[in-house]
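Let me begin by handing over the structure; questions about it come next.
The complex is shown incomplete by one protein chain, all other protein chains being positioned as in the whole.
The chains carry the letters A and B, assigned in the order they are written, with residues numbered from 1 in each.
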Amino acid sequence: MSVNVQGLSVAYRSHRGDVTAADNVSFSVADGEIMGLAGESGSGKSTIGNALVYLDQRMKATGGAVTVDGRELPIADNRAMQQLRMTTVSLVPQYAMSALTPTRKIGQLITDLLKSHHIDNRQRVIAEMKRRLELIGLREDVLSKYSFELSGGMRQRVTIIMSTLLNPSLLVADEVTSALDVSTQRAVGEMLLEFRDRGYVKSVIAITHDLSILAQVADSIAIMYAGRLAERAETGTLVESPLHPYTQALLASLPAVGMRHDQATLAGIPGRPPSLVNPPAGCRFRDRCPFAFAACSETPPLAEVRPGHLVACWKVSQEHAGEPGTGQQRPLASVPVKEQA
Amino acid sequence: MSESVSDAPQVPRPGAIPAVAPEVAAVGLPGGPGPVSAVPGRRRSDFAYYGLRNKKLVFGLSLELLLVLFAIIGPMIAKYPPREITGFPVQHPGTRFWLGTDMLGEDLFSQLANGLRESYLVGVLGAGSAALVGMTLGFIAGWRGGILDEALQLLTNIIVMIPSLVLLVVIGSYMSAKSVLFEGVFIGLTTWPWVARAVRAQTFSLRGREFVDLAKLSGKRPLSIIVSEIAPNMASYLFLVVILLFGSSMLLAASYDFLGLGPTNVVSLGWTMNQAQANAALIYHWWWWFIPPGAVLTAMVAALLVANVGLDEVFNPKLREQ
Partner (left out) sequence: MTTLKLDQVSKLYRATSRAGGLTPALRKVSFELRPGEVISLIGESGSGKTTIGRVLLRLVQPTSGTVTFDGKDIATYSARGLKDYYRQVQGVFQDPFSSYNPVYRADRVFDLVRRSYFGAAGDKEWSARVDQALDEVALNPGDVLGKYPHQLSGGQQQRLLIARALLLDVKVLVADEIISMLDASTRVDVLNLLVKLKRQGLAVLFITHDLSLGNYVSDQTILLRHGAIVEMGATEKVFGNPRHEYTKMLLSAVPELHRKWQHSPIGPVPAAAGAPLPGAAGGAPAATLTRASLVDEMAHAEQVVKRDLRAVLGTRRAAASGRSPVAVALEPPVLREFEPGHLVADPE
C-alpha cells in the first residue's frame, strides 16, 4: 500500500467549540493509483486531503493514523512534516494558480522552492524540470515570465510541476480543474495521468466536486458526505452502478451533453447537508434519503459489500448480505489497482 | 482608464480567497456556499465576542474613557478657576493645590482639567471637519472615477504639500484673535487628504462589487448607493480612520499650542506646556508644571492608538492571535 489512512478525524477550532469536519475516514491508495475524493461543500474532502500534507493552525487531527510507504506520517507535527513535504507528500492547494507570487518570475519561484527544501543538486533538478515542461507542451521561456503573463491553464500546470518536481509518493490535488475552461481542464487532467504514468508521482488524491472529471482521470473514487466516507469503488463501478443512495441521487442530478430538459428528468436532492456543529446521530444522510428506515439512527459502518466496493449504508449492507466478501467491516479499506491490458 | 476587462470567470477575487478549506468555512453554516466558496459574513455576535476579549481594545478604550470622564468631571471638581491667581507661585503639589501652581500662582490641576477638555474639543472639531471633507471628496472621487477623480487627486496632492505650520503662522498673523473653532477647522482642512485617499481607494474597490450592480439594477441612484451600500461596508475602516484622526488632531493642536500658535486666551495642554517651557520650568525642575500635561497628552493619544490596533484585530480575523 502506498498510502493508508485509518480512522482519521479532523476538527476545526472555532469559538463555538470544536467542529469535526471529517469523521473517522479510512481508505487506502495503492502505488500508481489516482483516487478521486469527491463530495459537495461541507463533505470534508478538502479537510482530509489537506490534512495529509498541511494542517493549518486552526485544524487538529483528533484521531486516526496515516502511513505512506509503510512509514507513519506525523501529520500533527508541523516540523516533522516540513521534511516530508514535497519529497514524500505534496499538495496543490485550491486556488494555487492564483497564489503565485506576482513579483517573482516563475524560474525564480522554483529556485526559491528548492532552496527552502535544502535541495543541493539544483542543476539536476532544474534540468529535469525543463524536460517536464517540454513534456506537457510548455516552452522553456515560461521560466522567465511572471505569473500574470501566463493563462490560467498554464499557471495551473506550472503549479503542478512545482509540486511534483521532487517525485513525491503522494500528491494531493485540491480542485485543480475547477476554475479552468473545459479545454484546459482536459489538458490538466491528462497531465496528471501522464505524470502518474511516468512515475513522477506514485499516488494521487484528486479532490473535486466534479465527478465527470474523475470519471476521466481517476482509477477509483471515494464519495464523502457531511464529513464521512459514504462509498468507495473503482471508477467504472461507481459511475455505472452506485450503491449508496447519496451517490445514486448525485449521479442522477448531473446533466450531460446530449441531454435536454424535455428528454431527461433530472432532479436534485431536496434538503441540505446537516450542520457539522451539532451533527445528528446515526447516518448523516438519513433526513434526505428516500430509503431511510429504523436502523439508520445508528451510524452505518463502511462495509465491503462487493469485492473492492465499500458502502456505508444499512440498506445496502442488508441487501448484499450473503454475497461473497461481504459483511466484513474492514477497518483497512483496500481497492486493488485496475489491471491494464 | 478606469474600466478593465472583466471576463474572468471563477477566479476568486483576492478578498474571497478563504483562509481555510471551503467546507471548513462552511462548517457550522447549514449547507454553506458552493464548491468555489465565498467567505462567510461576520456576525454581530462574533464582533462583540472578539471585541470584549481583545486586551488592547479593552485597555485602550478603558483608559480613554477614564480620561474623558476626567475631562468632564475634572473642571467641576477643581477648586479654583484655571487662570486666576489663587495661590503662591511655584508651589509643589500638596493638599491645597493638587498639582501645585505655576509661575503666577494659578492652580495647575485646574489648568490640566480644563486643558484636557479643550484638547478634546479641538480633537473632535479637527477630526470632524477632516472626516467630513475627506469622506465626501473620497466618495465622490472613488465612485465617479475619471476626470473628477484626477482633479481631486491633484487637489489632494497640493494640500498635502503645503506646510501647515507655515500656513498657520501666516494666517494667524492676520487674525487678532483665534478661537478653538478656528484651530479645529484649520486642522481639519489640512489633514483631510489622507482620509480622502483612503476612502477613495476603498470606494473604488467596492463599487465593482456585485451587490452594487444589484442596487443599480434595482433603480437606486448613485448617492443612495454610496450612502447605503458602500459606506456601511467600510464602516469598520471608517471607524478606525476617525479614531486616528482624533488622536492626530489632538496631538497637532497641542503642538501648535506649544509653539504659541494656539487659540488666544484658551487653556489647553499644549498651552500649559508652552508656559512651562517659556518660564524655564525645565531648568528649575518644576516637574509638576510640564510632566502632567505631557503625560496626559501621551496617554490620550496612546490609548487611542492601542485601541485602534485592537479594533483592527477584531475586524480582521487574520490578525488575531489564536
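Everything that follows uses one rule, which is that a contact is a pair of C-beta atoms (placed from the backbone, for glycine too) under 8 Å apart; a residue touches a chain by one contact, two chains touch by 3 or more.
Being a predicted model, the structure only gives us computed values, none of them experimental.
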Shown chains contacted by the missing chain are A, B
Given B:A215, B:L251, B:M273 or B:V314, the residue that touches the chain left out of view is B:A215
Touch with the missing chain holds, among A:D18, A:E72, A:D112 or A:E134, for A:E134
Out of A:A76, A:A127 or A:L266, the sole contact with the unshown chain comes from A:L266
Among listed residues A:K202, A:H244 or A:R284, the absent chain is touched only by A:K202
Note that subunit B touches the chain not displayed via residues 1, 3-11, 16, 29-36, 38, 40-43, 209-211, 213-220, 229, 232-233, 235
Where subunit A meets the left-out chain, the residues are 31-32, 40-41, 131, 134-138, 149-154, 181-187, 189-190, 193-194, 196-199, 202, 209-213, 215-216, 239-240, 249-251, 253-261, 264, 266-269, 272, 337-341
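Assume only the chains that are shown with their structure count from here on.
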For the pair subunit A and subunit B, the C-alpha centroid-to-centroid distance in angstrom is 49
